[in-house]
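Reviewing the structure listed below.
Note that this is a trimmed complex: some chains were dropped, and none of the rest were shifted.
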Amino acid sequence: MKQVFHEIFLNTKGPGLYDFTKQTQDFVKKNKFANGILNINILHTSSSLIVQENADPDVLYDLNNFFKKLVPMDNKLYKHITEGKDDMPAHIKSALTNSHLTLSIKDDSVILGTWQGLYLFEHRLENQTRKIFYHFIGQ
Amino acid sequence: MKQVFHEIFLNTKGPGLYDFTKQTQDFVKKNKFANGILNINILHTSSSLIVQENADPDVLYDLNNFFKKLVPMDNKLYKHITEGKDDMPAHIKSALTNSHLTLSIKDDSVILGTWQGLYLFEHRLENQTRKIFYHFIGQ
C-alpha cells in the first residue's frame, strides 16, 4: 500500500466550470496507480469541485447560471461584503457543492461514468490561480 | 489490506429517493469486510446519492418536493433542453447533492446513525437503470 501526494494549479477567468479530468487521469497514468482511492481537495472556500456532464457545454452554462440566480451578488443580502460583491455568494456556492471529491481507481483508470467529467467550479469574478491537492492511497 | 470492486444496478421509476442501505450492508457482510473505507459512486449526472432519514416516508416526499420547486422543469430557464424538460434540472439537483458517498466500515458494519439510510436520488421522469459502483479498501 503506497501513498502519493501532488498539487496542481488551475487558472480561472471568472465564474464557470473548468474541466480537469485529463490532468487527473494523467496523474494516475504517470504514477502507474493500479487500484486505490484518489482524494481530491480544493484548498479554497470560494471555488469548489463537482462531477458533471462532459458532453454538452450548455449544461455547464446552465449550471453556472442557476447558481448565479440562486445566490445573487447583492451586497444588501450579506454582512460579509469587504472582499467584493462576489465573495459571499462564492462561499455559499461552495457550501452548496463540494470542497472535495473521493474517486476510485481501478485497473489504472479513474472510475467515472461515460458522461461524467471532473470540474473546478469557480465562483469569483476576477482571475484566480486555484490549488488542487491530490492524495492517492492504494497499489 | 485488500480492495474489492463491485457494481449494483437500481431501477428507478421517476423522481424520488430509493433506499439502497440493505444492498450496501449485504455487500459488506457477504464479503466479510471487517474495517475499512467503502467508497460509493453513482456513474450518472442526472441522479445522485444522499444520506437521509430512514424513518418517516414524508421526509423523502418533502425532500423531493423541495428540489422540484427549487429547480423548476421549465425549458425557458435553460439552454440545454434537447434531452427533455427534466434533464437540465436533473443535472442541477445532482450538483446540489452528491455523486459519491464515502462510508466507514467498522466491525463488519457500515457506520450510520440510527436514523440514517443510504438513498439514490432520482431526478429524471422516465424509468431508469442506474449503475452504482462500490469500492472497498481495508481489512
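A and B are the chain letters, set down in written order, and residue numbers restart from 1 in every chain.
Here is the rule we use: contacts are C-beta pairs under 8 Å (C-beta built on N, C-alpha and C of every residue); 3 or more make two chains touch, one makes a residue touch a chain.
It should be emphasised that the depicted structure is a prediction, and the values quoted were computed from it without experimental measurement.
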Homo-oligomer size of the whole complex, from 2 visible chains: 3
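Everything below uses one rule, namely that only the chains that are shown with their structure count from here on.
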Approximate Å spacing (C-alpha centroids) for the pair chain A, chain B: 20
Of chain A, residues touching chain B in the complex: 1, 35-37, 50-53, 56, 58-59, 61-63, 66, 70, 96-98, 101-104, 106, 111-116, 137-139
Residues of chain B that touch chain A when the two form their complex: 1, 3, 5, 37, 39, 41-46, 70-71, 77-80, 82, 88, 91-92, 94-96, 98-100, 102, 131, 133, 135, 137
